[in-house]
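The complex is shown incomplete by one protein chain, all other protein chains being positioned as in the whole.
Up next is subunit A:
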Amino acid sequence: MSNDTNRRDFLGYTFAAVAAVGGAASLVGMKKVWDPLPSVLAGGFTKVDLSGIKAGEPSTIMWRGKPIFVLKKTAEMENSDRDLVIGNDRFTIAIGLCTHLGCIPAWKKSMWKCACHGGEFDASGKQVFGPPPRPLDLPPFSVSGNTLTLGEEGPEYKKIASAMKA
């Protein structure tokens, strides 16, 4: 009798184990189906020529489906340690998505204003009003001469990124 019971228990445990492994494996599979496709992950270096940019008028470049703000600062604009310095020029490079919930702030005179919940960012990308919790994010980039390449981490990027962390 007790022999039978043990055998049945054993079958029960075996089934539970098989089901648990199968269940966990399917969850992994289901999670991966929702992951970005390889073609999406691979997409993504964009070159920008900085020489044509006018001071005080930010341009917006699309990179990985996101807007990137490139602003050449005018003399009146405050310096910041996130400025990208090339020769005599200072640039603000930022991902143009509000760090609150991701709307695209619009340039109004001397600031980026986010229409969604009223966030504001100054010319250095620093949040100065409203719900955004941090300055505009820095996209990875590298610089050679007057060309900016978005998507790879050059030494200038690393320097600014660590200055922003501090």
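Observations on the structure shown:
Just so it is clear, contacts are C-beta pairs under 8 Å (C-beta built on N, C-alpha and C of every residue); 3 or more make two chains touch, one makes a residue touch a chain; residues count from 1.
Here is the rule we use: contacts and distances are computed from a predicted model.
The subunit not displayed here is recorded in UniProt as "Cytochrome b", chosen from "Cytochrome b", "ABC transporter permease subunit", "Cation/acetate symporter ActP" or "Cell division topological specificity factor". By the touch criterion stated above, the residues of subunit A touching the omitted chain are 31, 34-37, 40, 60, 62, 64-67, 99-106, 114-118, 130-134.
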